[in-house]
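Take a look at this one; I'll ask things after.
Every protein chain except one is present and positioned as in the full complex.
Naming follows writing order (A and B), and every chain is counted from residue 1.
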Amino acid sequence: MGLAVEAVAVWKSYGGSTVLSNVGLKVEAGELFAIMGPSGSGKSTLLRILNMLESPDRGTVTFSKSTLAPGDGQELRKRMTMLLQRSVMFRDTVFGNVAYGLRLRAVREQEMRDRAMTALRDVGLEGFEKRKASTLSGGEAQRVAFARAIAIEPEVLFLDEFTANLDPPNIRMLEAALAAYRQRTGCTVIMVSHNPFQAQRLAKRCLFLYQGEVLGGGPMEEVRRLDDERIAAFFRGDLI
Amino acid sequence: MPARVASTNKTKLLTSAVVFTVIVLVATGLAISGVFSPSESKIVLATTTSTQNSGLLDYILPDFKSKYNVRVDVVAVGSGQALENAKRGDADVVLSHAPSLEAPFMDQGYGVYRRQVMYNQFALVGPSSDPAGVASAWSAASAFRKIADNSSTFLSRSDNSGTYTKELQIWGLAGLDAGQFDPQWYKEVGKGMEDTLRMADGMDGYTLTDEGTYFSLITSLNLVELFRNDTALFNQYSVIPVNPAKNPNVNVRFGMLFAEWIVSPATQELIASYSANGHQLFYPNAEP
Partner (left out) sequence: MGGLDIAQVVGLSLYVSLTATVLTSLIGLPLGAFLALKRFRGSWLMRTGVYALFALPSVVVGLVVYELLSHSGPLGFLDWLWTPIGMVLAESVLIFPLVTGLTMAAVSDVDESVRLTVRTLGANNRQLMLRVMHEARFGIFGAVMVGFGRAISEVGAVYMVGGNIAGSTQVITTAILQRTQMGDFDTAFVLAGILMIIAFTIFFVVREIQERG
C-alpha cells in the first residue's frame, strides 16, 4: 500500500521571487492525485518539494503518519520516485537503466534480473534489454524510464507531465501501465499535468495552482466548477 | 535498515584489481629504487656533464665495479651543482674540474680530502680564418685581449661550469671585465660545452673549450684549435670523497674507496688509454 502525503503551509522562493505561497494539500494513501494549473504555477517545484528533492523555505511535508526527522530523509526517499517530462537515459543498455535503482538498493542478482525484466514487460519493451539507451526514441525512452521507476516498487510515484511529449499510442500505453501498477501495489500517485483532459481522465481529486497560489483543491468536479475564470479557462484547454 | 550498496562480484573484482595493480606498481618502484636492499653497495658520483659525455666514465667504471662490486651511479650536472649536491649529502664522491669552487668547498669542510686525478687542456677554438689573429698570441690572456679588441664573436658558456670559471679567470688576467662586454660580440649562451661548440661552429665564433669535448665532436665541427700553449689553460680534475660529518648518510667508506681507486696507477693507466677520434682526452696526473 502506498503512503499518504500531506503538505502544510509550504512556501518557496528563488532569488527574489516567490514560487509557492502557502500551499497545502492532502493525498490519501493509494489515490491518484493531480496538481494542475498553467505553466509557471510552481507545480514542478511543489512536486520536487513533495519528493524531498528540495526543502521548502517554510512549511512541512509528512508521509503517512511519520514526520520527517532529519535522519529519515534518505530512507523515505528510497520509497518514492519521480518521472520527468523528458526522461534522462543513462549511458548504458536499457537493462542497465531499468536495473539501476535495484542496484542502488543492493538487490541480489537474480531478483534484480527478474524485477527489471518484469518492468520491461509491463511497458511492452520485452527484448529491448541489450539495446543502447541512447538509440531509443522519445516514446521508448519514456517507457524505459517508467519501467525503471516501477522496478524499485515505490510507494509514492510523482509524475511531472510525464506524457507531455508523447504521441497518443504511447500515452495510452503508459496510462495503462500506470493503472496496472497501481492495481498491483496500491501505490500513491501524484501527477502534475497541464493537460486538463488527462487530469480528469485519471484523477479523482486535485489541487489547482495559479502562480504559486492555491486557487482550489478537493474532488475534481468541485474544483472544476469553482467560480474562477482562470480555472474555467484551464479546463476548457484555453489556458496553458 | 539502511541498505548499503552491496559489492557485487563485479565491483569486488574491479576493486581488487585496482588495489593489486597499485601495490605491484609501487612495490616495483620501491624495489628498483633499492628501498628493499639498503645494504646493496652503491655510491653516487657527482660529476660534470662534459666529463660524462666524454665517455671516460663508461670506459673506466666497469673496472671499479668488477674489482669491488660497488655500483657507481653517475649524476652529471654542472660543476657548481655537483659540489652543491655534495654539500647536501646527495653525493658520496665528487669528480670535478673547478678548482676555484673546490677550494672553498674544502675550506668549509665538506670534503674528506682532495686529490688530483687527471687534467686536460682548455683550448681557444675558432674559425680557421682567425680574424682576431689569436694563433700568434704569446699567452692566453693576450689571445683573449685580441678577441676583445677586435670585437670578434665569442661564445661564453656563462653557467656555473669549470670552463666558464676558467674563461672568467683569463679575462681577469687580461685586465678585462666580462660583465662590460657588448653582447653584440660577446654571447652568453648559458649552455653546456657541446651545445656551445656547435653554436660557435654555426656562428664562426671563438670559444673556450676543454679539449676532451672538442675532440669527441671534432668530426662534426669546422672550428679549429687556435691557441693552447699556456699553463693557465690547464683543466685540473680532482676527486673529493664527501665528508659524512655534515651529512651522516654519505657512504664515505666507498667514497674513499673510489677516490683511492681512481688515483691508483692501474686506473691512471686506464685513463691515459682512453681516446676519442684518435686523440687522448685526459692526462692522468695523480700524485703518488
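What we mean here is this: a contact is a pair of C-beta atoms (placed from the backbone, for glycine too) under 8 Å apart; a residue touches a chain by one contact, two chains touch by 3 or more.
Note that the coordinates shown come from a computational prediction; the quantities given were computed from them, not determined experimentally.
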In the full complex, displayed partners of the excluded chain: A, B
Options A:Lys26, A:Arg58 or A:Lys78, residue touching the unrepresented chain: A:Lys78
Full-complex contact with the absent chain, from B:Gly126, B:Gly162 or B:Gly192: B:Gly192
Those residues of chain B which, in the complete complex, touch the missing chain: 5, 18, 21-22, 25-26, 28-30, 32-35, 38, 44, 49, 53, 55, 58-59, 73-76, 87-90, 192, 194-195, 216-217, 220, 247, 249-250, 276
Hidden partner interface residues of chain A, rising order: 51, 53, 74, 77-78, 81-82, 84, 86-88, 90-92, 100-101, 104-105, 148-149, 152, 158
